[in-house]
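All protein chains but one are shown in place.
Which chain is which? They are A and B, in the order written, and residues in each are numbered from 1.
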Amino acid sequence: MKPKDSVKPYFNPYFGGILLGGLLLLTFFLTGRGLGASGAAKSTVVATVDKVAPKYAEENHYLGQFLSDDKHPMNDWLVFEVIGVLAGAFLSGALAGRLTFKVEHSPKITSRRRLIFAAIGGLLFGIGSQLGRGCTSGAALTGMAALSLAGFVTMIFIFGTGYVAAYFFRKNWI
Amino acid sequence: MGPLIPQDIINPAWSNAIAVLIGMGFGFILESCGFSSSRKLAGVFYGYDFVVLRVFFTAAVTAAVGIFFFNYMGWLDARMLYINPYYINGAIVGGIVMGLGFITGGYCPGTSYCAAAIGKIDAIVFSVFMMVGILLFSLVYPLIENFYNASSKGPVLIYEALGMSPAVFLAIFVVIALVAFIVTSRIEKKVKKVEY
Partner (left out) sequence: MKKAYIFLSILMVIIAISLLILPRYQKESEVLPDELLAHIADPSRYLTTDKVAEMMISQDPSLLLIDTRDSIQYREYHLPGAFLVPVADITSEKYNDLLNQDGKVIVFYSNGDLAAEQAWVLSKRMGLNEIYVMKDGLNRWMETIIRPEKPAETASSKELDLYQFRLGASSYFGGGNTVAVTTSTAAQPVVFQKKEKKGAKEGGC
């Protein structure tokens, strides 16, 4: 295990924000679209269900929409982007000495509790991201950069709800 | 000039390769800013760490002003950019559900990928269950199909909806961001520090 002091500090957030904004601008300039994240998860689900139970995948009203004869569901821009995300994050973590298997949780709760809530959170986000046709990266971040109304509204409701619900979950965090 | 691929200035076959490279940049920046830590992320809701707001707002402002500037200079045709369509029901209810997901799980999809990539087990669990959630959604989809597809207003731009010119909106946006940065810095100083 690496000793504590070899872990590099995080970037200054404003600097990181400018970098991210620049990257987003570059993405728009090159491809005409912005970033995204939940779309790749959706593609994975579509592809998996298609592999395991192809008949059902077609019949399912929602998943069926994303199946097409000439393109494999995983052959999607977002999937490739997420592959890059995983690689980039890994690289950053490796360079900074932050690679480590652990369950991150507040010392006031147990690992198990944290994992249970992570699962619940994931479930909710899975449902929410489909309802909202995007997540914080796709709808909110990219949406705001493109000045789309949907982006701002989605963002306001995500963070607004978070603040309102924060009180009830404070034990998990602080 | 831009956007390049939609106008075939760059061959669309490069699109996926570009996606990987851009994704790498995205993941690298997110992780380097600390978005791979659920406790840092949740800090925005409790006031002990506003990194989410800082990075997010700065990025949005930078990109939005950048797009405007590029469009003004003729380097980019902003009319060709993808604007995500506004579905009232989905945006509101989806936003609420995602907000709950954020405060319980401590991640959003993008950040969970980053955290999973560096080994955070809670992020891996989050990502896996997110896919389960998507599957669940598809199962109940027939029930909510109408709700989901209703109230579509198309790709509405926020300054149109507010009845102002893009430049004015951006100016206000920048000012709001600046105020937010100052206010949150003050708040952070007052709130009890959290050891990660």
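Odds and ends about this structure:
One rule holds for everything that comes next: a contact is a pair of C-beta atoms (placed from the backbone, for glycine too) under 8 Å apart; a residue touches a chain by one contact, two chains touch by 3 or more.
Everything quoted here is computed from the prediction, not taken from an experiment.
Only one residue in the set B:Ala42, B:Ala63, B:Cys108 or B:Ala177 touches the chain that does not appear here, and it is B:Ala177.
Listed for chain B, the residues touching the missing chain in the whole complex are 6-7, 61, 65, 68, 72, 74, 77, 80-82, 84, 165, 167-168, 170-172, 174-175, 177-178, 181-182.
To be clear about the criterion, only the chains that are shown with their structure count from here on.
In whole angstrom, the spacing between the mean C-alpha positions of chain A and chain B is 9. Listing the residues of chain A that touch chain B in their complex gives 10-11, 13-14, 16-35, 37-38, 41-42, 44-45, 48-49, 60-63, 75, 77-78, 80-93, 96, 98-107, 114-115, 117-166, 169-170, 172-174.
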